[in-house]
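Note that this complex is displayed minus one protein chain, with the remaining chains in position.
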Amino acid sequence: MRARFQIITQHDPDEIIALDAGLGFERTSGTVIVHIFTQRGRSIQDKQLVYSTLAQQLAEAGVDGGDLFVSYFEDGPEDWSFADGRAQYIEGDLPAPGH
Amino acid sequence: MRARFQIITQHDPDEIIALDAGLGFERTSGTVIVHIFTQRGRSIQDKQLVYSTLAQQLAEAGVDGGDLFVSYFEDGPEDWSFADGRAQYIEGDLPAPGH
Partner (left out) sequence: MRARFQIITQHDPDEIIALDAGLGFERTSGTVIVHIFTQRGRSIQDKQLVYSTLAQQLAEAGVDGGDLFVSYFEDGPEDWSFADGRAQYIEGDLPAPGH
């Protein structure tokens, strides 16, 4: 599956503020914020699986669970162009997810 | 309240283009763009209060009102994981805003 699209931006520790929402997490200077932008259509359970899998795989890479913050924002199939200025989901090059 | 989550990315002046939409603002090389990602549910009045409070507090820190640009994007309670790969609003660790 060749559908991985990621931008990594590195920050100095003082450029990230991520408190604990009162939940008692310990954050270190190694906080990782994952900001997911993707298409509508995944269920709440699917999203929970994304978060838990992220935590599990990042733990293997040395990221503490307390340091992982995730947000998730959604749009539609007409909102993506993978290359060449074409809207591949709309123009039939790619099947839209869930269809 | 321990609910502050911010990423600061610093840019050279030539990496930010923020014209005035014809409104006649003067922008300096100290333009600040605040890109808010948060949950649905705040009223228009609440949002106006966010913008005016931001302007007021940033003015105290030396940011000119003409240099402050804000955008606001919304998602839902299932779209946040504060730590440990859990969806805290969904799993009951945190009450969802407005509930």
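Per-chain numbering from 1; labels A and B assigned in written order.
In this section, a residue touches a chain if its C-beta (ideal position, glycine included) is under 8 Å from a C-beta of that chain, and two chains touch if they have at least 3 such contacts.
None of these values were measured; they are calculated from a predicted model.
List the residues of subunit B that touch the chain left out of this view.
Output for subunit B: 9, 11, 15-23, 25, 33, 35, 44, 47-48, 51-56, 65-74.
Suppose we count only contacts with the excluded chain; which residues of subunit A make the list?
Where subunit A meets the chain not shown: residues 1-10, 37, 73, 75, 78-88, 90-91, 93-94.
Methods note: only the chains that are shown with their structure count from here on.
Report the inter-chain centroid distance for subunit A and subunit B in whole angstrom, where each centroid is the mean of the CA atoms.
19
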